[in-house]
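Right after this comes chain A.
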Amino acid sequence: MEKIAGLYSYWIVVVLMMAGLYIMIARYNLTKKIIGLGLFQTSIFYLYITMGKVAGGTAPILIDGEQPVYSNPVPHVLILTAIVVGVATSAVALALIVRIYEEYGTVEEDEIKAIEAAEPEA
Partner candidate 1 sequence: MIDLLILLVSWALMIVGCVFVVSGAVALVRMPDLYTRLHGASLTDTGGTLVIGLALIIQALFVFDNSMAAVKMGLILLFTLFTSPTASHALAKTALLCGQVPLDAKGNPLLDGPEQASLLARSRPADYRHGQDKERIAQQIQALDNRGGDES
Partner candidate 2 sequence: MFVAATIALLITMALTLWRALVGPTQFDRLLAVNSFGTKTVLLIAVYGFLTGRPDFLDIALVYALINFLGTIAVLKFFEQDDLGSGQYQEDDY
C-alpha cells in the first residue's frame, strides 16, 4: 500500500509517456503526432518535478527569518527552460507541417509517402 502511494506519480508519468508514444507511432496525421510529442514531453517534465518534491516542503523562494524545508530547485530550473524550448521546437515542427501541406496537399503520413513513391526521381 505504501509502495502504491509512493510510486503512483511515477506510474502516471509512465502512462503519459505511453500515451504520447502510442500517438506518435499509431497516428498518421502529422499534427496529431506533434500533440503526442507534447504529451511525451510533459511526462518527462513530470518525472523531474515529482523527484524534486520534498514532503512537507515549500516552494524554493527564501523566506526571511524562517528555515522551512524547501523543495529541490534544480529540476525546476531545468524544466522551466525545457518548457519554453519545447514550445519553440513544436512551433518549428508545426511550421514544417504547414509547408508540407502546401507542398503535398495533405498531412497524412502514408499519403505523403504514396505521393513521394509515385513521383519520378527528379
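Here is the rule we go by: a contact is a pair of C-beta atoms (placed from the backbone, for glycine too) under 8 Å apart; a residue touches a chain by one contact, two chains touch by 3 or more; residues count from 1.
A quick word on the picks: all candidates are chains of the complex that A comes from, given by their letters.
It should be emphasised that the depicted structure is a prediction, and the values quoted were computed from it without experimental measurement.
Note on this complex: chain A touches candidate 2; the remaining options among 1 or 2 do not touch it here.
Chain A makes touch with candidate 2 in their complex at residues 58-59, 61.
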